[in-house]
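All protein chains but one are shown in place.
Labels run A, B, C and D following the written order; every chain starts at residue 1.
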Amino acid sequence: MTDLLFVLFSALALLCGFLTVANPFTRSPVASALFLVLTMVWLAGLFVLLHAFFIAAVQILVYAGAVMVLFLFVIMLLDLREEERRRWNRFGVAAGLISVLGLLGITAVTLLRATPDGTGDAQLEGATHALGLMLFRQYLLPFEIVSVLLLVAMLGVILLSKRELK
Amino acid sequence: MRPETLAWIILLLPLASAAAITLLTRRQRRLSAALSIGAVAVGFVASLLLTRSFGALAPRDGEFLLASVRWLEVGPLTVDLGLRLDALSNLMLMMVTGVGLMIHLYSRGYMADDASYSRFFACLSLFMFSMLGIVLASNFVMMFVFWELVGVSSYLLIGFWHERASAADAAKKAFLTNRLGDFGFLLGIILVWGALGTVDFAEIQRTLESDPTALGALATLGGVLVFMGTMGKSAQFPLHVWLPDAMEGPTPVSALIHAATMVAAGVYMLARAFFLFDLPAAWPDCLSFLAGISALDIIAWIGGITALLAALMAVQQSDIKRILAYSTLSQLGFMVMAIGCAKPDAGMFHLITHAFFKALLFLGAGSVIHALHHEQNIWKMGGLAARLPVTTWTFVVGTLALCGVPPFSGFYSKDGILAAAESRPLLFGLAILVAGLTTFYMARLYFVAFAGTPRDSHVAEAHESPGVMLWPLRWLAIASILGGFWGIEHTLQTVLAPAAGHGAAGHGAAGGFFATLLAPFGHAPLAACLGLFATGFGFALAYSLYASAPAQDPLPARLGSLARWMRDKFYFDELYDVLVRVTHDAAAAVADWVDRWLVAGLLVRGTLGGVDVCGRILRLVQTGNLQTYAFLAAAGLVLVLWVMLL
Amino acid sequence: MTGMHIGLEHYLFVSAALFCLGLLGVVLRRNLLVLYMGLELMLNASNLALVAFSRFLNHLNGQVMVFFIITVAAAEVAVGLALIVALYRKRQTAHVEDLASLKL
Amino acid sequence: MNASLLGPELVIVGLGLALLLLDLMVPPERRRWLGCVAAATVFALCTYFIAQSGRTGEVQTAFGGMYVLDGLAVYFKALFLLAGGVVLLLAVDWTDHAGHAVTEYFVLILFALAGMMLCASAHDFATLYVSLELVTVTFYVLTSYQRDHVASLEAGVKYLILGALSSAFLVYGIALCYGAAGTMSFTELASQSPALAGSKLFQLGMLLVLGGLAFKVALFPFQVWAPDVYEGSPAPTTAFLAVGSKAAGLVLMVRLFGSVLPDLTLKWEPLLMVISGVSILYGSLCAIPQRSLKRLMGYSSIANGGLLMMGLAAASKAGSAAILFYLAGYLFTVVCAFVVASVVVQRLGTDDLTALAGLHRRSPMLAASLTLSMVSLAGVPPLAGFFGKFVLIRALVEQGASFPGWYVLIAVALAGVVISFSYYFRVIKAIYWSGETAEAPPLVLSPLVQAALVLCLAGMLALGILPSFVWEAAVAAVAGLRL
Partner (left out) sequence: MSPLIWLFALPLLGALGLLFVPASRTVLIRRIALVITGVVAFLALDLLSDFDAAAPGAGGYRFVQQIPWVPSLGISLHVGVDGINLGLLVMGALVAFAATCVSREIQQRTKEYYVLLLLMVGGILGTFASLDIFFLYVFHELALVPTFLMIGIWGRGEKRGYAAFQITLYLTLGALVALVGLVALYLQSGLATFDLVKLTEHLAANPIPAARQAFIFPWLMFGLGVLVSLWPFHTWAPLGYGVAPTATAMLHAGVLKKFGLYALLKVAIPLLPEGAKLWMPWLAWLCLGNILYCGWVAMRQRDLNLLIGNSSVAHVGFVFLGLASLTVIGVTGAVVVMVAHGFLAALSFALSGWLYGQTRSLDMTRMGGLLQRLPFAGSVMVMAMMAGCGLPGFGNFVGEVLVLFGGWKSPVLICGGLLDFRWFVAAAAWGALIVAAVYMLRGIRTIWHGDLAEDWKGVVDPAGGWRKMPFVLLLGALLVTGVWPRLLTDRIEPGARRVVEAVEASRPAPNLASGSPTP
């Protein structure tokens, strides 16, 4: 059952991912954004399969919920349609494809050769409680740094979006 | 005064005078002249004084005094600033200072109108210093030092009128040709030092006398290299080309440097270092085809060829000074030949007498030129005997001495040379021929320039030169007449003959005046008679051609192209021009081209440009498109991964 | 289905493929926003790998890391989108080709 | 827990927050004083660190080993603080002329500074990541700060996309490393360093991490962004980017490769050599035809990144110490150049080299500073750059004794340095040789700029003439490395 779900989720995630970046039918950013949302969702499904329930929730909430909405807002705001009118640079596409496929190949080969510890032996249960403890004990420092980071982001967004400059 | 002190005074006074004139008295003409003349006069007196302790006239065999200061001491090389005083150098000292004194005095008159009067005397003094340095040098390096200094003073004096292009060119040519000889000289010195570890004449002589093979396979090569110095300085074939051109200098300079003293330095060096040449022939393997030819052979033949060629060239010259210049060449060839025939005494003897009469002849020519306002073409002269009596009779004395008419000094010295060549029939014949040619061209000169009637208006207005110029003529004439009897020959034989491996008993041994007078006929009758015959024949020929005072030279018509070759100096200048052009100028052109286009161009500019172009091309990567950047980064990373992981 | 057991490596392959898809978006798409989505895809791929590792390594560190990544990514997206908007306001474009005044 | 170690970072962050609050109370015309206060504080803190550097022997950790305070960290924190202080001085002057929202600019610089300092102490991939992101995200804003200038925005977007890309690689790399090693803590990684060096998966991860860090240092293959971003960003940002961000990347590299994974370093020597060689050549070659001063500095930054990388490639303490020393000299030199560039751009409106003509008349101090900075970058004694290059070459030659291939890298470095002379000296030429520009009015420098310049010049000269102190400090700082 889980295996079937894995195949389903991952296939859908990859398909949606593909449609995000290289939709053969449309190059509308809105379509891309929507497929990205779908990818996020299927990924969340995979997270569930991995028993990372908290992360799956966060994925839906933050990514699919917040980030993607932000994207859509901006797309609508900017009313972007231009890309469609432009031609592909064949050489660029080929080079890009080759390098990306190369990366995929190398990664795949490396993964094949490597046998990471614990393969086939999934044991960890999604323990939100434990996760919380870790976050606020062991990982307190990064957590606090991230809070500063968020402050910076806020500040930055304000600075970049304020209407008047003075 | 101690002889060493005297020697230092003789050497350094002219230098002091040159320095003083240059630095202090440039504007006071008379004072400059006085300083210069005073220096050489004191030198002359001191040389005479030296004879007391040395006795040029009563020499003691093989002895010398040395006054030296350590000039350089580096590792195994030590060089002294040494003055070697012996009969040979003493004799040379007297000759150089004596003739020099005459010419200095003469110059006061000759150069009186020149704007650079002081500079002239400064250069003369510098020359005297250098020449005396050669004479006194006790080792090869010192000799080389002064050798070069003589070269440069000669350069300065030939180019004295440097604003004249011809003079400047002649000076340059003289210096460069001399440098060719010096190149060999220096290498020879180094070679000898390399083998023997010393440059001192006495030590080398001692070593070589005890072991004639001490130089090993390089013996003859060393000798020939050192002889190259002579070839340059004494203008021996094939480096003879500079001397005739050197006549561009003021006439006193020609007399002093290019007739009496400097050009004789080469011969003096040969005599001084005779021990180096008189060695059994030995060649390194790579030059084995020369086996059996000794240094002396080469020297003799070079001298002979020079004598003949120069005499032939003299026959067809029309410039009075050039005729004398070729005559000088020819006589120098004689001297060298004599030394090559292992008779340094004969060569030196001729050197001394030649100094007297050739200085006399040049000064006489100078007097003529002075009187004719710098007209030098003999075909524009004629009938000078009437206008310039003193000049004429002294000139005649000089001519007779040069032609070897007894009892003038030239007869005795030339006879010695002919006698020396007797053992080599070919050279002997050549020498007799040259003797005849000498008389021919000198008689031609006399007949065309002095006898007959004036060919040009200048001659009619000519006046005899002032006394300050005539007195040196007279004194030199006396010296030319008496030079053969003074015992010079005897002195030289005593000093040099042992070195040449002959017995001390020479043919000029004291035996009364008449014995001396007729000595040549006694010990080498063939040479003396043939020499006289050749002289007579040459005179007769000249008389038949020129006594009738023709308006132009009848000889070219008779000799055809040979005469043209003679007039054009057998095209040596042209040949050398071509030689220099195909060697050095071509090398320079090639080097310059390579430097300009390959090294500076291709290598340097090419590298710079190549790097620049690389930069400009590589920069195109920075398209400004961030997607390109992203791609490049990704592609680079993939490349790295691929190399590192697969 | 075929009896194969889904293990770590399968998750990792999916993650690698997703990562490459994201990269493909970055390299190919010229709309800044879509390009940025590609970047998000790449981050998500990492998240997947981390979670998978976390599960199979049997500790939570990976999940904590994913938490941080999601947070940072959100912040980054906020700033990035603000920047793109600011650019659009100035230049009326969000295409990479139009951003080439700084070059060579 | 030993959270007190975190004091300096807290001070900086607190300072940033305080400034944000004070901004609300201080009238706009006085806000520049906030920057001065910030600079003063930073300098004070820096002094504290320099004073501290005497006792670098002890290694202190906090947060369960996620945060470490050792010699390396202290040295780099001093460096960051120094850079931050000077950049703040410059920022005050810059905002006087060009700025809007003055205080935020200072605050962002402070937060970036905090991020860098945290990088210096990061001892865990999570800390590493978030600290680095703090720096990066802050710089997104800092680079695009002049949003009324298209160039600034374009620089910001480029930095954003490429930065995010490099972050993505970094993150994926971290994920793989985590998977291969089973931990994200450097302490644990260090304990299994030999085994990890053999794991392909770990290597893949580390290569991706290296890529992410290479972006910070502007190294091949992540070097292309530097010229564009340097050119477009505000001068103080660029200065901080060139010094701080680069140093942040380097400290992490030194820590990872020098302290945590020495075995991997030894294995990867050829890779590191190639990276540094290519970076040197790329930066040097592309800079030759360059006419814009800031862009020139961008290429120079790539080349210098390559030079610094040589020290790491040398995989020796001498090499790492050389990096540390070189960075110190580089800090003064580059900041000095950007101070001049900042003033020039503000007053003359362009940073084209031709605009520098006659600068020696208009402001001898600017001209002399820029000249000395170029000369130091080129590596001429008695300035800091020379001694830096000297110790780098020394480290390389030391390795060369074992493997002649090093001499190839040395040759490449020499070629790069020689090429670099041509462009650095062209700046000098542009200043001094140009035709007379008599009418140009003199440029009056504000006291802050003067102070910044004097500080930089003093630093450059001091490090060149009396390198002993800093060199000994650098040697002590790397004493803990496991190379």
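Here is the rule we go by: a contact is a pair of C-beta atoms (placed from the backbone, for glycine too) under 8 Å apart; a residue touches a chain by one contact, two chains touch by 3 or more.
Please read these numbers as outputs of a predicted model, since none were measured by experiment.
In terms of the touch definition stated at the top, the absent chain reaches B, D within the entire complex.
Shown as candidates are B:F64, B:F144 or B:F362; the residue that touches the absent chain is B:F144.
Contact with the omitted chain, checked across D:C36, D:A190 or D:L414, is made by D:L414. Note that of B:F44, B:Y110, B:W193 or B:Y546, the residue touching the chain absent from this view is B:W193.
Although one chain is not drawn, the whole complex shows that of B:E4, B:D114 or B:D169 it is B:D169 that touches it. In the complete complex, the hidden chain is touched by one of B:G216, B:G467 or B:G560, namely B:G216. Where chain D meets the missing chain, the touching residues are 360, 375, 378, 380-382, 386, 390-391, 393-394, 397-398, 400-401, 407, 410, 414, 417-418, 421-422, 425-426, 428-429, 432-433, 467-468, 471-472, 475. Where chain B meets the chain that is not shown, the touching residues are 70-77, 141, 144-146, 148-149, 152, 159, 162-163, 165, 168-169, 171-172, 175-176, 179-180, 182-183, 186-187, 190-191, 193-195, 216, 584-585, 587-592, 594-595, 599-600, 603-604, 608.
In the analysis below, only the chains that are shown with their structure count from here on.
Separating the centre of chain B from that of chain C, both taken as means of CA atoms, is a distance of 96 Å. Chain D has its Cα centroid 31 Å from the Cα centroid of chain A. Between chain A and chain C the centroid-to-centroid distance comes to 5 Å (mean Cα coordinates, whole Å).
Looking at chain A, one finds that residues 92, 96, 99-100, 103, 106-107, 110-111, 116-117, 138-139, 142, 146, 149, 152-153, 156, 160 touch two or more other chains. In chain D, the residues that reach two or more other chains under the touch definition are 126, 129-130, 133, 137, 140-141, 144, 147-148, 157-158, 161, 165, 169, 179, 182, 200, 203-204, 227-228. Contact topology of the protein chains: fully connected, every pair of chains touching. The touching residues of chain B, when paired with chain A in their complex, are 627-628, 631, 634-635, 637-638, 641-642, 645-646. Residue ranges on chain C touching chain A, taken from their complex, read 1, 4-14, 16-25, 27-31, 33-34, 36-38, 40-41, 44, 47-48, 51-61, 63-64, 66-68, 70-79, 81-86, 88, 93-95, 97.
Touching chain C in their complex are the following residues of chain D: 125-126, 129-130, 133, 137, 140-141, 144, 147-148, 150-151, 153-158, 160-161, 164-165, 167-169, 171-172, 174-176, 178-179, 182-184, 227-229, 231-232, 295.
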